[in-house]
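A single protein chain has been omitted from the complex, and every remaining protein chain is retained in its original position.
So, subunit A:
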Amino acid sequence: MASAAETNTRDEASNNSEAAPDAIVVRFAGDSGDGMQLTGGQFTLSTALAGNDLATFPDFPAEIRAPQGTLFGVSAFQINFGSREINTAGDAPDVLVAMNPAALKVNLPALKSGGLVIVDTGEFSKRNLDKAKYDANPLEDDTLAKYDVLAFDISELTIQAVEPFGLGKKDALRSKNMWTLGLALWMFDRPREPIHNWLKQKFAKKPDIADANIAALDAGHAYGETAELAGPRSGAMRQTNMPPVDSEPGLYRTITGAESISLGLVAGAQLAELPMFFGGYPITPASAILHHLARLKEYGVTTFQAEDEIAAICAAIGASYAGSLGVTSSSGPGIALKTEAMGLAIMTELPLVIVNSQRGGPSTGLPTKTEQSDLYQAVYGRNGDAPMPVIAARSPGDAFECAIEACRIAVKYMTPVMLLTDGYIANAAEPWKVPDPSSYEPFPATFLTEKNGETLLPYARDEKGARPWIKPGTPGLMHRIGGIEKAQGTGHIDYAPDNHQAMTDARKHKVLGVTVPEQEVSLGQKGGKLAVVGWGSTFGPIHQAVRRMRAKGCDVSHIHVRHIWPLPANLGDLLNSYERVLVPEMNTGQFKTVLRDQYLVDAEPLTKTSGQPFQIAELEDAIGKYFDGIEGNEGGQVPVNDQQLPNLSAGYDSGSSKDMD
């Protein structure tokens, strides 16, 4: 997390039952029509305002309008917040809010034993129980015996609260999520005012709806304050006050990966002193970047919703050719379509940033779930020897830095660059210390304005191996480029064997020569028994797992690689300083293969492809095996953990991941 020092050594999850917890995991779950993402989002805001560090994980069905009350229509939002550094959305929730039987059924297995369940009894009708495939009412048998339960008729209480506004029953019930949010605000001693303000703003044109929602929120809050709320285990519903985390002073906001990539691209274009052209085609979870940028026209951003991903990248290449910073973004299947055009950008040596928000694959795969399985595609996935720099963001906030870095490399080296993020980073929110844009080193683009030789040499190379950027419209510099192999220097068509050899080498060396910062050790030190090497969004769980294992005395370090291609120059040396190297990734072992190939190190895979992020606990287990003395008992695959987060959404790619509110 951006907000706290890296040196914090306390544990991630609140697993110490004696002391007051320093972190709590809450999951809001309901039907996708219940507005759980909104509830979660506003709860996140109040948490941030309270000065806690946090991480969130929204998890919603692929279907826009899944049938009401069904198991696959369940939408959930998990938040982990605390008075110390938080890196992940948390393994198992301490508190589960279940707005209907289906939400309870899907999410209960994840709840920590002894955790608190809050349910809306108004939704536990025979019909809804049937839809959730409950044979008996779980509120009446021993299903919830292991937990603290607070069950009350939130539906009815909401209807009562909004009665003065004369809404129909259906409309009245839409405020249920605000009632629940009000209760949650009370539980964690949070002010209601920011949410009041937000509601007034959101419903500025419908003041009675705003008032009804505010009334519901206040009623939920008052319920917590006044009602007799002790569960079967005493003190189930105490007010908990989570003190703020120690963080650097400054201005903060919450940010999702999609927002920070968009802002990073805008910043990158400004640092390059170029207008930005963004070509995109809607696809989950990449669309959000197109949506954000479409609202930033005053920053010199032109967004173009193309007819397909191929057109989107081709238009971006055309814009780069004409002197803008071309950017395109998609997710695995769309990136596959762009592949041929990436080759064209590599051949014509034009700057281009390609953002890949990875999702579960192959094909349509798991559109709304997360995976890191496009690494081969990014590094190797093109015809011909087609080298391209690849950068991977580790968190929503980090994506901002990575986007700037991608723009820098693209412009300085005249090359396409791929920026890898994933569905988790795109959607998750974290507090972000707002950076000062003037603190970044500018990298202004330069254009050739006069002949660079006796005759024009569009493929002459500078000391970095980059060719000049020549805008059409420049007098006297007319020339032709294209995907056919071209002669060194002049750029004329040239199929000669020596020339192709020389140009292949030149393209390769240019990319390998990209300046990449030295690889640092995120936690631990160079050398020792075990290095856990990660990349991308696994940063949080790996970091916390390594921290815990170090606290238990294990000699383990965490290395997190941002520059996937070219790799940092010292990485081989660093990896070889450890006895063992473990590479956890959400694929079947792709980065592991790259590391083995590049360094002949015996990198061992730890893989997971369930569409869900790693849990800290499963990583701890895997690390632990290196220290229990059993030879050959390390690495392997993390078993599918159905209980981690709801994962019942199957079916078609709706192209959207919208929660209906």
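For this structure, a couple of remarks:
Just so we're on the same page, a residue touches a chain if its C-beta (ideal position, glycine included) is under 8 Å from a C-beta of that chain, and two chains touch if they have at least 3 such contacts; residues count from 1.
Assume contacts and distances are computed from a predicted model.
Only one chain is not pictured, and the protein name UniProt records for it, out of "Monosaccharide ABC transporter membrane protein (CUT2 family)", "2-oxoacid:ferredoxin oxidoreductase subunit beta", "Heme exporter protein B" or "Acyl-CoA dehydrogenase", is "2-oxoacid:ferredoxin oxidoreductase subunit beta". Within the full complex, the residue among A:Leu139, A:Ile481 or A:Val521 touching the omitted chain is A:Ile481. Set against the missing chain, the residues A:Leu167, A:Ala306 or A:Ala569 yield one that touches it, A:Ala306. The chain not shown here touches subunit A at positions 45, 48-51, 191, 193-194, 197-198, 201, 244, 247-255, 263, 266-267, 270, 275, 277, 279, 295-300, 302, 304, 306-308, 310-312, 314-324, 326, 340-341, 343-344, 348, 434-438, 471-484, 492-493.
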